[in-house]
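As you look at this complex, bear in mind that one protein chain is not there, while each of the others sits in place.
Showing chain A:
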Amino acid sequence: MYGGDEVSAIVIDLGSHTCKAGYAGEDAPKAVFPSVVGAIDQMDIDGTADINDENSDKTKGKCKLYVGSQSLGYRRDHMEVLSPLKNGVVVDWNIVDNIWDHALRECLLVDPKERPMLLAEPCSNTQEQRERAAELMFEKYKVPALFLAKNAVLTSFASGRATSLVVDSGGGSTTVVPVLDGYVLQKAVIASPIGGEFLTDCLMKSLEGKGITIRPRCSFKKKEIHPGNLQTVDLDFPHTTESYKLYSQRVIASDIKECVCRTPDSPYDERVYSNIPMTPYELPDGQIIEVGSDRFKIPDILFNPLLVQTIPGMESFAEIAPSIRGLPKMIIESINKCDVDIRRELFSTILLTGGTASMHQLKERIEKDLLEESPQAARVKVFVSGNATERRFSVWIGGSILASLGSFQQMWFSKSEYEEQGASYIQRKCP
């Protein structure tokens, strides 16, 4: 048994959009940086190398990786932007390794051999994924102890509740997860690919459809023509990759979304919203754009995915949109898959979390829709932290609390257990 009382554990939450890392016991992660990395192919600069997608470490030995906001914020010729995840599942462990390395050695400045490690994981994580994470942590980082905890359980923990229905609308997806006495009811988990990034892409396409061009910051600079008079000058970097341009545009579109979007009170109707006042937003290049009905239409996609079909450029998603359910329906479907005895409690303890949970009026709309669609006897209550940090980092905060508890210390999967029993033991130690 590992005695973890001497030093603070490290808590890492590698989400689909950002990676959060910090010390257990603290109230916010020390490091927050993108979960995507820059990659420059070292063997064939023209990028014609044949990448075998079946190789789970396709970037190993072939690419130089750039991790963190600072590295990604600096444009480089031929630098692609890659994600280690696909549909929420790790497909490139080499990238994950580099992200962990960046978090531990460059952000937190710790030696992982000296500290137990708590990793947050998605509810859909497979046994194989868990074992791979354990192997990497014990073999490469030589951690003294490890624990894997599910995102929803940690969010529930952060709110001080052992039982709840966690609605996590993050960057890459939205999931609805019932948590009972600190454990996920796996059969009732409902997931949707519509998350913050999807909404950002919809907004970007919609603006482009109206003739608005979002210029990546690296494609221009401002020159002072006369004192106090700045002029935007185009810069030409022909070797900038498409994925890097898209990444840069998404950062800006995401900010537009956060500044101007608001969840409508009721289902979005084109006729009702076509005449609403526009809201101005200044792009980094100085261009001022006016955002109108998109302010309400984009957030409503969470409730009515069919709206995607009306956005030019989103054709690839239009075909699957009919099969995706809106948020209230996901919630009701999840609860209906649970035991009848706990449904009432779940309806009355719905925790809204994730970056997209910060959308204005989202909680109110969910509550309203649920009151209309839920059983008569259900007392619907949606909780969302009033603190933006807690909303965004609830998974990490839950991990920080959990790893600090005295009663948790006996639960660590120790290095000696790993060496004696192997990686598959993770399934028993961290059920």
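Assume contacts are C-beta pairs under 8 Å (C-beta built on N, C-alpha and C of every residue); 3 or more make two chains touch, one makes a residue touch a chain; residues count from 1.
The rule is short, and it goes like this: contacts and distances are computed from a predicted model.
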| item | value |
| --- | --- |
| Omitted chain (choose from "Serine/threonine-protein kinase BUR1", "Ubiquitin-conjugating enzyme E2 1", "Molybdopterin synthase catalytic subunit" or "Profilin") - UniProt protein name | "Profilin" |
| Residue touching the undisplayed chain, where the options are A:Ile40, A:Ile342 or A:Ala378 | A:Ile342 |
| Touching residue (missing chain; options A:Val166, A:Ala188 or A:Ile397) | A:Ala188 |
| Identified contact with the non-displayed chain, of A:Ile12, A:Val91, A:Ala120 or A:Leu180 | A:Leu180 |
| Absent-chain interface as seen on chain A, which is shown | 1, 127, 180-188, 337-342, 407, 410-411, 427-431 |
